[in-house]
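With one protein chain withheld, the remaining protein chains of the complex are depicted in position.
Let's look at chain A:
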Amino acid sequence: MTRDVSEKIHKYEIFINDVLKEDLKKIHFLRDKVLHDLAELGQLKNTLETYIDMDLENGFKSQMSLGCDFYVQANINDARTIFIDIGLGHYLEFSLKSALIYVEKRSAMLQKQLQKLAQDSADNKATIKLVLGGIQELQKG
């Protein structure tokens, strides 16, 4: 009897460690990525709002990064359109206002993803707790 129980406990422990916890790790990784994207979108949104507010349609000067903290001055003549990465390395030209709409929609979508991931993570954690409880039960009985 006791041997069966200990074997079962062992199996459950393996399940927790090798399956549930690994899944949890994956979920957290994805969540971090989504959060990163969201932050970037928020930054972009701020930039767009600034451009719209400042009415920079006639162009402006900026410092362009060359990498490794080397900068060179760049003049932007046409500030009416902006190219935004829409995924998989593709850039789409937007007007500033439509860009703003795009950013909002995309961030809403990411929020949804984030919620789902949070749900998954919670579910996973609950499962782990359940299995741990089961193990405890087995040890008692």
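FYI, a contact is a pair of C-beta atoms (placed from the backbone, for glycine too) under 8 Å apart; a residue touches a chain by one contact, two chains touch by 3 or more; residues count from 1.
Just so it is clear, contacts and distances are computed from a predicted model.
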- Task: Among "Glycosylated lysosomal membrane protein", "Ubiquitin-conjugating enzyme E2 G2", "Unconventional prefoldin RPB5 interactor" or "Serine/threonine-protein phosphatase 2A 55 kDa regulatory subunit B", find the name that the UniProt record gives to the complex chain excluded from display.
- Result: "Unconventional prefoldin RPB5 interactor"
- Interface with the unshown chain - residue positions in chain A: 40, 43-44, 47-48, 61-79, 81-85, 91, 99
